[in-house]
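Only one protein chain is missing; all other protein chains are in place.
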Amino acid sequence: MARENIYQEEEFPSPLLQLWYHFKEKPFIMVAFGCFIALILLALFAPFITPFDSSQNHLDHLLLPPAWNDNGNVSYLLGTDKLGRDMLSRLMHGASFTFGLSFFIVIVSAIIGVIIGSLSALTSGLKSSFLNHFLDVILSIPSLLLAIVIVAILGTGLSNTVLAIVVVLIPQFVHITRNEVKKEFSKDYVLVSKLDGASSLRILRYSIFPNIVEKIIGQATLAQSAAILDIAALGFLGLGAPIPLPEWGAMLSNGIDLFYIAPWTVYFPGIAILFAVIVTNLVGEGLRHALKVRKTS
Amino acid sequence: MLHALINRYLLSITLLLLIQGCNNEDTNLLASKSIIYCSEGSPEGFNPQIITSGVTVDATANQLYNRLITFSGPENDIAPSIAKSWHVTKDGKRITFYLRKDVKFHTTEYFTPSRNLNADDVLFSFNRILDKQNEYHYISGGNYPFFQSVEFDSIVENIEKINDYTVRFTLKRADSSILANLATDFAVILSEEYAQHLSDLESQQQIDILPVGTGPYKLKEYRAGSFIRYIAHNDYWQTKPNLEQLIFDITPSNTGRLTKLLANECDVVAYPIAHNKIIERPDLTLDEVTSFNVGYLGFNTARPPFNNKLVRKAISLAINKEAILETIYFGKADKANTIIPPTSWAYDKTLPEQEYSVSKAVRLLNQAGYPDGFAMNIWAMPVQRSYNPDALTMAKLIQGDLQKIGVNVTITSNYEWSMFLKLVAEGEHQAVLLGWSADHPDPDNFLTPLLSCASALKGNSRTFWCNQQFDELIHNALETSDLTKRKAYYAQALRIIADEAPLVPIAHSKRYQARNSNIKGKLLNTFGGINFTEASKN
Partner (left out) sequence: MLIFTLRRINLFIFTMLLLTLLSFSLSKLFPGDSLINLSGQINATAEQRDVLAEAYSHNDSIIHQYWAYLTHLFDGDLGLSMASHLPVSSEIMNLLPATVELSMVSLLIAMAIGIPVGFIAAVNHKKFTDNAILSIAMIGYSVPVFWLGLLAILVFSIQLGWLPSAGRISLVYEIKAVTGIQFIDILMSDNEYKWQAFQDATAHIIMPACVVAIAPMTIFIRLARTSMMEVLDTSYITAAKAKGLTFWQIIYRHAVRNALINVIRHVGLQFANLVTLAMVTEVIFSWPGIGRWLIESIFQRDYTAIQGGLIALSSFIFIVHIVTDFIYAGLNPLARDRKHGA
C-alpha cells in the first residue's frame, strides 16, 4: 500500500486535543463530565421538559411521598411539597437557577477579573502595591459576609444575589491572572515579542493569553463550585431567590418546616446541590490533572 | 515535643469522657429543678394591661401576677384569687371585693417590698387604666387594648377603698360581663409601693419593663430574642412553686421548637407542628385544650359585589369546609357553623347546619346578577395562629372551590403582619382570612368585637358590616344577667348572622402544646396564657 504521507512525520495533536486525551483517561471523570453536560442542558431546557409546571399546585396530592414509598404515586416520582408542587419538576427547574446562574456568574466575573488582573499586571510600583493589599483585604473578608453587605446595600432578591456573588468572585480571578501574567511576562518568548516591537496589549492578546487560559479555566471550575454553594446558601438564608422560585437552597429552607413530616422536601434539594458541586469539582479536578500531565509529559 | 502534645491531648479527652460518664449518675442535676419552655416570640413588655399579644400574656400574666378573681373548673366559673370573696348588689351596679391579707410581692434585685398587698395596690392597678390624670396612665403609651375594647371606662364609675382590705367598684350601668372581664389575664394587680419607689427615682417607665407582681415566679433576667429567666417566688401566697427556675427559651421558628422538643432540649413547647411525630414518641405528650376561637373568611361588605347578601351566601355555599379541615387543621378542628363555638352556653343547637352545595351557589349567583361569575381577591393572613395555621394554603383551597362557580380568585399575602392588618382595617380587601380568639367565656366577646356597628365604625371589624337589629340584640343581652333571656337574645342574633352571612365561619380549633412526659401539672386553660403554677418535673 502506498504511503499517502510522504513526510515521515508523526501527527502531533493540538494542545487542546492533548488536554482532551489526558482528560478522558479517567472513566469516572468522564462520567462526571457527562453529568456536567447534562446539567447544562437541563439548565437551558428545564422549563420545556419538566413533567409539570414547577409552580403548579396539585391540591389533591399535598405532601405526597416519593414514588417508591407505599403511599407514593408514580406520576410524582419524587413526591410533592406542602402546596402539592411536583418535586421532580421543581428540582429540574431549579437547575436553571442554582446551576445555570452559577455558570453565568463565573463567566461574568472571570471576564471582569481577567481584564482587571492583566491590566494590573502591567502596572507596577505604588499602584500595584496598593492593589495587592486591597485584594488581600477583600480576600480576608469571608465571601458570605461580603455578599451579605452587598445584599444589604441592594436589597434581597435573586438578581442582587447574583451581582453580589459576581463581585465576591472577581478578586480571585484578578489574583490568579495577575500572578500568571507576571510569571509569563518574565519568560523569554515574551522578550522576543517585545524586541519585535509588540505593544504590551498585543503581547497580552497573542502571546500570554493562550498560555494562561487553561489556568483561568481551572480557577473557573473552582469558582463555579463556590458559586453554586453561595447561591444556595444565600437562598437558604432567605436573602436570595424569593419563595416561589425553585432555587435549590430556597427549596431546602422551605422544606425545613416539614423536615420531620416530609423529609424528602429537604433531602432532595440537598442531594441536588451536592450532586452539582461534586460534578463540577470532578470536572475541574480532571481538567487540572490533565493540565499537569500535559505539562510534565 | 509533638509526641508529648498528642499524648496530653488524648489524656484530656479521656478524662473529659470519664467525668461525663460519672456525673450522669448524679441525681442532683440542676436541669431536674428547672423547666424550659420554648415560646414562639419575645414579649414586648411585662405588663398584660398594656400589651395583650399572646406572646406577652403567655410570658407574664400567670407567671408574674395574680388577679382579683380567676376562672376555674371545667365550666370556667369565676373563682377567688387575691379577692377571697366578693358581693354584687341586686341592681348589679356595685361590687365589693374582700382581699386576702397574706399576699406578698416579689423581692427582686431592683425592689424590696415593705408591706403585703392591700387595697391601695388594687386602686392603683385600675386607676392607672381609668384615670387619665394618673401619673402612670401615659407611661408606656397610654393604651390599654383589652380595657378599651370592652369600654371599661364607660362601665366603671369609680373604685373606692373601704378599708385596707376592701375595695368597691361602682358601675355606671349593670354589665353582666364585668366579672368575666376582671378575671381575664389582663386585669392584673401591680404594686403601688413599687410605683411610688419608681416615681422617687423618676424612672416610671421601668414599671412595665422590670415587673414586680405577686405571682409564683419573679423575673431574674430577660434578653430580648433569646430568653427569659424566672426564679421561684418563695413567699408565694398559694402553694410554693415546685421548681427553682422557669426559663422561656424564645424560639420563633416552628421547626426549631420541634427540634428542641424532639432532642429533649425543651420541656414544653408552644404551638408545635407535626403532631403525628409527637404522638409517635412515647416520651412526649401532646396537650390540647379547647380554645374559644373561630377562623373565618370575612367579606368587605362595604364594597361591591359583597354588599349584596346573595353573593356572600353563594360564596359561603361554595366553600368545601370539610376539605379545609382535613388539609389545614389535619382533621383536628371542629367545623364552624356560626362564630360562637358549640362549647359556649350561648350556642344555639337548633341553628340550621350550613350547607356545601355548588348548584345552590350557582343559582344564588344567577339570582344576584352574576351568571358569569366575577373576579375577587382574598387576603390571607401572613402569620400562623391556632385558629388558622396556614392561611395561604387555605386561600388556595378556596380559590379552587370558587373556580367551580366561576369566581376567579387572586390571593394577597405578601405583606408583613402589622401592614397587613392596617391595610385590611382600611378596607383594601374584598375578602380576608382571619380569626378571633376570645379572652373570656362570655359570648359577647365574640359578637361585639367582630360584628357590632361600633367596631365597624372603628375599623376593628374587617367586614364593615352594621345591622341595627343585631346591634340592639347584643346590647340587650348585656344589660340583663338572666341567663335564659340572654340565651334567647343571642339565638336571634346568630340567626341574623346566618341569614346575612357577613363572614363565613370555617373552624373552631384547639390550642396545642407538647411537653416531655415527665412534666406534670395543668399548664393550659381555655382562656388566657400558659400557667406554670402547678408544673413540676420528675
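As written, the chain order gives the labels A and B, with residue 1 at the start of each chain.
Please note the rule applied: a residue touches a chain if its C-beta (ideal position, glycine included) is under 8 Å from a C-beta of that chain, and two chains touch if they have at least 3 such contacts.
Treat the numbers as computed from the prediction; the structure is a model and nothing was measured.
Participant: Among B:227, B:347 or B:415, choose the residue that contacts the chain missing from this document, as touch is defined above.
Facilitator: Touching the chain that is not displayed is residue B:227.
Participant: Among A:17, A:153, A:191 or A:213, which one touches the chain that has been omitted from the display?
Facilitator: Of the listed residues, the one touching the omitted chain is A:153.
Participant: On subunit A, what residues meet the omitted chain?
Facilitator: Touch set of subunit A with respect to the missing chain: 133-134, 136-137, 139-145, 148-149, 151-153, 155-156, 225, 229, 232-233, 236-239, 249, 252-253, 256, 259-260, 263, 266, 269-270, 273-274, 277-278, 281-282, 285.
Participant: Could you please point out the subunit B residues that touch the chain left off the display?
Facilitator: 2, 9, 16, 19-20, 23, 26, 29-31, 34, 36, 220-221, 224, 226-227, 229, 245, 247, 249, 251, 256, 259-260, 262-265
We adopt the following convention: only the chains that are shown with their structure count from here on.
Participant: Can you give the whole-Å distance between the Cα centres of subunit A and subunit B?
Facilitator: 51
Participant: Any idea which subunit B residues touch subunit A in the complex?
Facilitator: Residue list for subunit B touching subunit A: 253-255, 258, 262, 273-274, 276-277, 327, 393, 396-397, 400.
Participant: Which part of subunit A faces subunit B closely enough to touch in the complex?
Facilitator: Touch residues, subunit A against subunit B: 57, 59, 62, 82-83, 256-261.
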